[in-house]
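Every protein chain but one is kept in place in this view of the complex.
Every chain is named by a letter (A and B) in the order it is written, and numbering of its residues begins at 1.
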Amino acid sequence: MSTATTNGKKAAQVHRPSKVGQLATWVDDRTGIAGVAKKQVRKVFPDHWSFMLGEIALWSFVVLLLTGTFLTLWFKPSMGEVVYNGSYDQLRGVSMSEAYASALHLSFDVRGGLLMRQIHHWAAMLFIAAMFVHMMRIYFTGAFRKPRELNWVIGCLLLLLGSLEGFTGYSLPDDLLSGTGLRAAGGFILAIPVVGTYISFFLFGGEFPGDAIIPRLYTAHVLLIPAVLLALIGLHMLLLVYQKHTQYAGPGRTNDNVVGYPMMPVYAAKAGGFFFIVFGVSALMGGLMSINPVWRYGPYDPSQVTAGSQPDWYMGWPDGALRIMPGWETHAFGFTLSWNIFLPIIVLPGLMFTILLMLPFIENWITGDKRDHHLLQRPRNAPTRTATMVALMTFIGLLWAAGGNDIMAIKFNLNLNYITYFIRVMVFVGPVVAFLITRRWCISLQRADRDRLLHGYESGVIMRSPEGAYAEKHLPISTGETFALTSREHDDIPAMPSDADENGVANHKVWLTRLRVRLARFWYSGNIETPSREELEAARHHADDELAEQELAEYHDSHVQHDRHGIETGEVGKH
Amino acid sequence: MRLLTARLSTKRRSPIAGLVVVLLGLLLTGGGYALLSPASAQSGTASQSTVQQGRQLFLVGCSSCHGEHGEGIVTKRGTQYGPPLAGVGAAAVDFQVGTGRMPMARPGAQAQKKKVLYNDQEISALAAYVASLAPGPAIPDPSTYNTTNVDTQSIVRGGEFFRTNCTACHNFAAAGGALPGGKYAPSLHGVSNKHIYEALLTGPQQMPVFSDGVLQPSEKRDIIAYLNSVMANPDYGGAELGSAGPVSEGLFAWLIGIGACVGFAIWIASHSTRSTRSTRSRKGASA
Partner (left out) sequence: MTGDHEDAVRGNQDAVVAQPQPGHGLEPAGHADGPVDPFADPGLEEHEPRPTDVDEHAARRAERQIAACFMLSAFFVVLFCISFFVFKIGNNPTTILGGYGASNVTLGLFLGLALLLIGIGAIQWARKLMSDVEVVEMRHPTASSEADRVATVEALQQGVSDSGIARRPLIRNSLVGALAMLGLPVILGLRDLGPLPGNKLSVTVWRKGMRVVNDVAGTPIKPEEVEIGQLINSQPEILFEKDANGQPKYAGTELLNAKTKASTIVVRMKPEDITPTPGRENWGVSGILCFSKICTHVGCPISLWEQQTHHLLCPCHQSTFDLGNNGKVIFGPAGRPLPQLPLMVDSEGYLAAQSDFTEPVGPSFWERGER
């Protein structure tokens, strides 16, 4: 190469390949990766803070993998009995399981072990919390619509698996709190009709607590569930990249393009930087805020319990449902059916998960929408959808509060029983009220948008009319904002089908179609139409006149005291 | 020695010597007993004037609820306005008045800890008066709840008693917990050894009694020693967030964790929003 005297090698001589280049060539020769990468390196991602909520979940999952691996180096998933002989004075000489002893060892005899335990636990809380807020953003903005329904389903599965992963982790240290959680979980399983007792005996390897459950949960916690989570996260991201990210409507931002910054370098820096920030926040929390001080709880003993025995927050709402449930049990034909446990803890979470999973499909069935959507909707422009999610959030939120009823009672000096009675009523009333209020609120906001389009924004300029009335001057908004506000899809309200078609043949399943049409009409009802082109032109025209008048008035003001002829500011507010 | 004894016995002996020795022995034993035995004997020997002073204080501060002679007052509905005090003992008075729970400001679900209204001498006078009504647990002697020389083994054992008997109501970190109907088990932080011991002995409010026959005085002392040693421990993992368990941890995960991460996300994406805003404002200005 260096003796490049022949003409054919001249180009190669000028750009002598670097080491990195050589490596890249080596890899591409064997994988052809450049063909795929060329489209991805400058892949465009739109910029909005709410698009980074999922990233919090992603990065906290990475933090969980890193810190979790550290913990496995010391943690012993065994229920074998040992006598603690470590550094924590107040438990020395106590009989406990190896799992708990190793959790104490990690906390007191491994430098940084307590930190890693706490980062791991905080990151787990963040992981699921971030999935919650990410999912709410997706739903409120309609990002789950075609073609992204599958990613919604994957997201729901991630939430479910993440919660299970959290619960298995909560149970591993075998302290009094985690044991109490397992005891309750054992009770839940016993309440399953017919097979509950058998499932319980197979799961615990006999009677509760036995000596099998922690090793079994450990395998699920470090191997089974993380593997599935990882695969689903990979699929989630793959679909995101293939479908390209959604964006909000705006000037130059349409359903056919995506506007933002390229992967290299801007998003690599922003997303990579965000990983360090999420890790840094978790590390600060792990360093400064105590979480699950297992040494204070003591080893698990089935005859001990502590006030404030609660699950981690993401399991709080089924626990709350369990707390407010009346004590219904049926005894018949020699069998016992515990509605008081089976309904709130087995049926309800399953039902809520199914509803969550089905939300995109239910909406799609009602609206009959077959188009691809890449532009996000503002929550106000889909009042029924927004109200549906707010109603669901209210329901879950009330149950969540019920899950902390004893803590609320003591912290706010309330009566435990009254809180429970209150929530028993509110879980039925609250979501309905929340639905109605949210829906009307959204419609009012639509009206405000229409006013803004027609009359412009509030300028803050107060004008006094010759009669002495004061009014605020409204000024027209930009064409960009006009475009953003008017780029709304038009409601496609279906027609009510007749009992028979035009040939007199009876219309089968007409009731179903009618239900769908009625729901669709309700879905769109109350929506405020964006102004028509003519209305908008007229408003513009009027605004121009006013602008001219205002300029004229200002001119007069600044020169001579003149009569304020023609300034009809009193009219401005009426438009 | 023998010579001395012989001399004593032969020359100094008088007919009343035997009697003197017996009396002396009785006095010494009684005095020593009074000095060394737990307070049960003390309360019995409280002077009549102390009891009388307590009676006066009682009539002014307590009798409106507990009756003129501590017999209790029953409301028309049959509930107790103030319970009878015969047999509650000096320990109960010392706990209730010494922690400010009594006198209650108004009837309620539960007497609350507040500013102590009586001084030490008045409290012991009240205690002496109530103890004089009927026998009951006496104020414990300081040696019973002194935890300075308790060894680690006893502290560990105290922890086991604590987790078995106390955490259900008072929570794993002794931070307190809720009971039905607006009642609660209070936090044990900052409660003196004596008051914890008296509470165990007398079962104030809804708290059960842990009598000495069942929970030995040494076991009570071990529980107190465990609490003291745990509270003297450093906060190994950082701020304790109220020690209320997973509920407060979840709250902080949302407020601080998600709050900080979303705050950073807003900062990261804030650039493009700035550009649209500036465009709009410029337009407004040019118009």
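Things to note:
Criterion: contacts are C-beta pairs under 8 Å (C-beta built on N, C-alpha and C of every residue); 3 or more make two chains touch, one makes a residue touch a chain.
Every value quoted in this text rests on a predicted model; they were computed, and no experiment measured them.
The chain we do not see here touches A, B in the full complex. Which of A:100, A:139, A:152 or A:261 touches the hidden chain is settled by the complete complex: it is A:261. Check A:49, A:279 or A:435 against the missing chain and you find that the one touching it is A:279. The chain that is not drawn here is touched, among residues A:128, A:341, A:359 or A:376, by A:341.
Against the chain not displayed here, chain B makes contact via residues 157, 160-161, 164-165, 168-169, 177, 179-180, 183, 185, 203, 205-211, 213-216, 219, 234-239, 264, 267-268, 271-272, 275-276, 278-279, 283, 286-287.
Everything that follows uses one rule, which is that only the chains that are shown with their structure count from here on.
Those residues of chain B that touch chain A in the complex are listed here as 109, 152-153, 155-156, 159-160, 163-164, 167-173, 175-182, 184-185, 226, 229-230, 233, 235-254, 256-258, 260-262, 264-266, 268-273, 276, 279-280, 283-284, 287. Those residues of chain A that touch chain B in the complex are listed here as 47-53, 55-56, 89-94, 107-108, 114, 118, 121-122, 125-126, 129-130, 133, 176-177, 250, 260, 270, 273-274, 277-278, 281-282, 285-293, 295-298, 301, 303-314, 316, 403-407, 409-411, 413-418, 457, 459, 475-478, 480-481, 547.
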